[in-house]
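Heads up, one of the protein chains got dropped from this complex, but the rest are sitting where they should.
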Amino acid sequence: MGTAMIILFGVFIRYDHESDAHWVEHRKHLNLTDIENDFYFRYPSFQDVHVMIFVGFGFLMTFLKRYSFGGVGFNFLIAAFGLQWALLMQGWFHSLDYTDGKIKIGIENLINADFCVAGCLIAYGALLGKVSPVQLMVLTLFGITLFAVEEFIILSVIHARDAGGSMVIHTFGAYYGLSISWMLYRPNLHQSSRLQGSVYHSDVFAMIGTLFLWMFWPSFNSAICDHGDGQHRAAINTYLCLASTVLTAVAISSLFQKHGKLDMVHIQNSTLAGGVAAGTAAEFMLMPYGSLIVGFCCGVISTLGYIFLTPFMEKHLKIQDTCGIHNLHAMPGVIGGIVGAVTAASASVEVYGHEGLVNTFDFEGKFKDMVPTTQGGHQAAGLCVALCFGIGGGIIVGAILRLPIWGDPADDNCFDDETYWESVAISAHRNF
Amino acid sequence: MGTAMIILFGVFIRYDHESDAHWVEHRKHLNLTDIENDFYFRYPSFQDVHVMIFVGFGFLMTFLKRYSFGGVGFNFLIAAFGLQWALLMQGWFHSLDYTDGKIKIGIENLINADFCVAGCLIAYGALLGKVSPVQLMVLTLFGITLFAVEEFIILSVIHARDAGGSMVIHTFGAYYGLSISWMLYRPNLHQSSRLQGSVYHSDVFAMIGTLFLWMFWPSFNSAICDHGDGQHRAAINTYLCLASTVLTAVAISSLFQKHGKLDMVHIQNSTLAGGVAAGTAAEFMLMPYGSLIVGFCCGVISTLGYIFLTPFMEKHLKIQDTCGIHNLHAMPGVIGGIVGAVTAASASVEVYGHEGLVNTFDFEGKFKDMVPTTQGGHQAAGLCVALCFGIGGGIIVGAILRLPIWGDPADDNCFDDETYWESVAISAHRNF
Partner (left out) sequence: MGTAMIILFGVFIRYDHESDAHWVEHRKHLNLTDIENDFYFRYPSFQDVHVMIFVGFGFLMTFLKRYSFGGVGFNFLIAAFGLQWALLMQGWFHSLDYTDGKIKIGIENLINADFCVAGCLIAYGALLGKVSPVQLMVLTLFGITLFAVEEFIILSVIHARDAGGSMVIHTFGAYYGLSISWMLYRPNLHQSSRLQGSVYHSDVFAMIGTLFLWMFWPSFNSAICDHGDGQHRAAINTYLCLASTVLTAVAISSLFQKHGKLDMVHIQNSTLAGGVAAGTAAEFMLMPYGSLIVGFCCGVISTLGYIFLTPFMEKHLKIQDTCGIHNLHAMPGVIGGIVGAVTAASASVEVYGHEGLVNTFDFEGKFKDMVPTTQGGHQAAGLCVALCFGIGGGIIVGAILRLPIWGDPADDNCFDDETYWESVAISAHRNF
C-alpha cells in the first residue's frame, strides 16, 4: 500500500507555486509579502485542526476501559493513511493543474485533507471496538473517496457554503458510520458488555480529547474561510455556540440523572455538539445571540440523545453506536445544515451590506445572479446530498465489510485491546 | 440561565467592525491588510491562552486521587459560563459603542474573557473538592463581575499597567478564593483526609496541566501587549523567569525533603510561580537577568510556601487551600505587583528612549504628563485595589456561599467525585 502511494504521488503530486523553489524567479510579478504571509495565515489554523484530528479524536476515543490503545492507535493509523489518500482524491477535484496534469499541493490542501479524514474518524466512532484494522483501512479508502466526490458536488456544483463542514463532514461522516454499523449489527454483542464501559482514568484521558476538540473548534470552522471578517465571525460564532452548549449539556445531564449527578459521557461528548452545529452558518451573520441559541438547542438535543436515543437505536433499529456519534455529529450536523439554510435564505443587504453579501456567499462568476433565498435552497440541497452519500455509501461499504475476509473480532472479543495489541501491560491491566 | 444569557446577548452584543460583514463596504477607508492581519496577530495568542484556561488549569486540578472529574469537569463548566458573562461585564466597560449602545466584540474580547475567567479558576483552586457546582456558578457570577470592575479601576482609572495580570488576575483571584475558603472553613475536614492526596497517575495527569501552563505563559503575558517590541519583551521575560523558577523550585524541594527527594506538588505548582510574578513587569525593560532574579526568588518563596505556609495557614488561620494557590498565585502575584511598581518607578529615558517610554507606559492622552516615578505609585495603588477587591469580595461572596441552600458536600464527602458524578467507573476505582 505504501508502495502504491509512492507511485501515485510520483505520478500526480507536485508542490504548488508557493512551495516550489521556482517561485523566487517570479518574485517581481508576485506579491512577495502575500506569499510569505500565507504560510503564517493558514499554518496556525492548520496545526489547530491537526491537533483536533490526532489528539482530539484520538483521545476522545480512549474512554473504554480496555480499548484505549485501539482508540488512539487506530485513529492515528486511519488519519495517517487517510491524509495521503485525501491529498490525491481532493487534489483531483480541486488542485489539478491542467497545464501539466499534476496536482499542486500547499498548506491549504493539508487542511482540507484533515477535514476529509475527520469524516472517516467520525464514522470510526460508531464502530469503535468492533472492527479490525484492515476493515478500518477499507472504510477509510472508500470514505475518503466518497467524501471527495460529495464535497465537490455540494461545494462546487450545488454551490452550497459549508465552512465548518456541518453537512460535508459531520452529516456525511456520521451517517456513513451509522449505516456501516447497521450493516455490521452484532446481535450477541452483549457478550462483550463487561468491557463496554470506562474506568476512572480512561474517562480522564477522554477529557483530553474533549478539551482539545472544544478549544480548537473555532479554528476548525474558520480555517478555510476567507481572510478578514468571515474568519473573525466564524471563530466568534463557534466559540459562543460551544460555550452555550456546555451549560445546557450540564443542566440536562444533571436533570435526568438520579440525585442530579452528572454523567461523564455527556460532558465528554454533548459539550461539543455546538461546534458541529455552528459549522455551516459560522461565517454567516448568525449574530452572537443566534450562536447562543444554536448552542443551547444542541446541548439539549445531544444530551437527551445519549439518554434516550442511543439505547433505543441499539434495541429497535439495530444500530450499535459505540461513541454515540448520532448525538454528537449526526443530529447536530443536520441542525447545522438547516440553520445554515435558514440563515442564508434570510440574509439581506441591510445586514451584510452589498459587498458583504457577495463576499460571504461568493455570489461571483457563474453564480453572480444568485440571491439569498435561492442560496438557502441550495444549502438544503447540499444537506440532502450529504445524507444520501452518507447513508448510501455506508450501506455499500458495510456490505463489503461484511465479507468474512477482514479478520473482525468475535463477539466476545470486542472492545478488547488484546485482540490486536501485543503487550504484557494489557494482561497486567486485566485486573481492572 | 442559558435563556437569560441569550436575551442579554440579544440585547447587548454585536460583532465589532472587524467581524461584521459590513466592513467590506469600507475597505477603501480602512487598511484592509491590517484587519486581515489582526486576526492572525491575536488569534494564535488567543488559542494559547485558551489552552491554558481549559487544559492548563483543568488538568492541573486533576491531581486528587478521586476528584479528577471534578477538577477538569467543573473547571470546564466555570470557564464556559464565565466566558459568556465576562463578554458582557468587560464589554460594558471596554467595548461599549456609545452610538448604538451595543457591545462590539472581536478576538481581543475573547482573550480578555479568558483572562477574566482565569481569576475565578484560581479561586476555585482554593476550594477544590469542597464546594458544589452551584456554589461554583455563584462564585463565578460574582467573581467575573468584581473582576470587571476592579480591572476597569486599575487599568483605566488608576492607569496602572498590568499586561500579564499579576495584580488584576492573580492577586485578585487568589485572595478572592482564599477569603471564600476562610469563610467556608470546615473544622472537620480531616474526615475526608484519606482522599486528600494523589495517586500515581493523577499526578501525571496534573503534569499535563503544569506543562501547558508553563509553555504558554509567555503567550499569556504578551497576548494583549502592543504589537512590536513590548510583545517580544513580554514573551522573553516570562520565558526566562519561568526557566529560572524551575531550577530553584527543584533545588528547594530537594533541600527540604528527607534524603533530598523531590516532591511532585512542588514540581507541579512552584515551577509556575515565575510566570505569575512576571505578569506586570513583563513588557517593561526588566532585562533578561532581572527576569532570572524574579524567577529565582519566586521559586524559593513558592516552594517554601508549600512546605511551611500552607500547613500553618490551615492550622492557625483557618484557611484550607486545596491547591496551594497562596503559594502559586497570591504571593507571586503580590511580588509581581511590587516588581512592576519598582521597575516602572525606576524607568528612565536612557533605558527606554523617549518614545519607548511613552509607548511602554502609555503616557498619552490625559496621562501625557506622567513620569515614571508617579507611574510607580500608580502601580502600587493598583496592587492595593486588587487586594481590597479580592479580600473584600471574597468575604462577601463567602458569606453568601455559607447559606445552607447550595447543596455543598458533607465533611466526609469532600474530594470525592461520587458526590456529583454518576459513573460505575468511580465505584470500580474505589479500590485505589
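Brief remarks follow.
Letters A and B name the chains as they come in the text, with residue numbers starting at 1 for each one.
In the analysis below, contacts are C-beta pairs under 8 Å (C-beta built on N, C-alpha and C of every residue); 3 or more make two chains touch, one makes a residue touch a chain.
Being a predicted model, the structure only gives us computed values, none of them experimental.
One of B:I236, B:L317 or B:M370 touches the chain omitted from the figure, and that residue is B:I236. When the omitted chain is restored, the residue from B:T62, B:N75, B:T171 or B:S198 that touches it is B:S198.
What subunit A contributes to its contact with the hidden chain is residues 1-3, 5-7, 9-10, 13-15, 18-25, 27, 32, 35-37, 39-40, 43-44, 47, 50-51, 54-55, 58-59, 62, 66, 68-69, 72-73, 76-77, 80-81, 83-84, 105-107, 110, 133, 201-202, 205, 208, 420-426, 428-429, 432. Contact residues of subunit B toward the unshown chain are 37, 40-41, 44, 48, 65, 197-204, 207-208, 211-212, 214-216, 219, 227-233, 235-236, 239-240, 242-244, 246-248, 250-251, 254, 257-259, 261-264, 267, 271, 285, 287-289, 292-293, 296, 299, 351-357, 359-360, 432.
FYI, only the chains that are shown with their structure count from here on.
Between the two copies, subunit A and subunit B, the C-alpha superposition involves a rotation of 120 degrees in steps of 5.
Inter-chain centre distance (subunit A to subunit B, centres taken as mean C-alpha positions): 33 Å.
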